[in-house]
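Take a look at subunit A:
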Amino acid sequence: MNNWWINAILALLFWPGLLSGALFGWFLLWMSRKFIARLQGRQGPPFYQPFFDFWKLIGKKTIIPNGVNPVLFYALPIIGLISIIFALALLPVPGSSGISFEGDLVLLIYLIEMPVLMDVIAGYVTRSVYAQVGATREAILTIAYNLPFLGALIALAVRLHSFKLATFAAAPISIATILAAVALFVALLAQLKVNPFSIPNAEQEIVAGIHVEYNGLPLALFELTHALETSLLVGLISILFIGPFTSIWMKLLIFFVVAVVVILLTNITAAGTARLKVQHAFKFYWTWGIAATVLVVAAALIL
Partner candidate 1 sequence: MDDRIIKLMEQTGLEKPEERIDGIWFASQTIDRQKLADSVHKLELRLSTATCLERGDGEFDVLYHFVHGSLALNIRVTTKNQHLPSLAAFLPSASWIEREMNDLYAVEFDGHPDPRPLVRPAQVPAGFFRKSVAESLLKESEAK
Partner candidate 2 sequence: MPYKLPLGPLHPAFEEPYKLTLSCKGEIVEDAQVEVGFVMRSIELLAQRRNYIRDLVLVEHVCGICSNVHASTMAMAVEKIGGITVPDRARYIRTIMGELERLHSHLLWAGIGAEDIGYHSMFMEIYFLRERVMDILEAISGNRVNYGMISLGGVTRDITDPKSILAMAEEIKKGLEKVVIPIFTQDKTIIARTKGIGTLSKDDALMYGTVGPLARASGIEEDIRESFPYAAYDDLGFKKVVLDSCDVQARVVVRALEMMESIRLIEEALKNLPSGPIRPEQVPLTIPDGEATARSEAPRGEVFYYVKSNGTDTPARVKIRTPSFVNIPSIRAMVKGQYLADMPLIQASIDPCCSCTDR
């Protein structure tokens, strides 16, 4: 019993939770920026950039906008952050001492949706018309990208007869897993809000989108949540590929390599495209998303 608690706390705070999740997320975000900069013929930021961006925001004074409930103003990013830490702790990364039980996938999906929900609420409560437009767009996009995202995860669960994430990580690589990874990748573009699906953050028409009124510590927490979300969502794709390997170091290596490849692919897509409008993005997910889902489900059931 005692052991279980210690393991859970280790998973939440160190591996794969807060500390390593943040470091890994920051690393992935830095790599995105650097890679895009190099593609555009620039030098790009030094590798510690996201780390210092976070600490600088912590050190700034926080201005609570007029007419906004201060408790709600702070609570939203904190709830989002806590849910994403718990979600990370569920991730069966190699060497994790974390919690694992039948049905943890359902909990994970719920926890992943929390920060998005908090974002949308944050957009509405800050009483800025820009944030509200951004929140509407994010809400619409959530409905769209969840189709391939949930479709892929459910198809895998059906195939493996299990709703346990550890089973996913232990499963051998098959056509179904690869298709599922592709579907997850398609959803990832919108989940990370990169081009061509960056419309909720479209700086040019709605200033800074949902977080336009946020500043200082709460903004830093949102940024941290974003970093953790990045490592979680990329990690979720990575664990599909570590099944066949037995040595923990090999598993770690594959986990890391797949994550880097996924981030690079994301950024190649982002650098080569313009921003799509909401209705275009929605249409994209409802046509290609359905196609991908059907394909994954078919592969899961037949192959």
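Criterion applied: all candidates are chains of the complex that A comes from, given by their letters.
By our rule, a contact is a pair of C-beta atoms (placed from the backbone, for glycine too) under 8 Å apart; a residue touches a chain by one contact, two chains touch by 3 or more; residues count from 1.
Nothing here was measured: the structure is a model prediction, and the numbers come from that model.
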From 1 or 2, the one in contact with subunit A within this complex: 2
Interface residues, subunit A side, partner candidate 2 - complex: 36, 39-42, 129, 133, 195-196, 198-199, 202-205, 207, 271-280
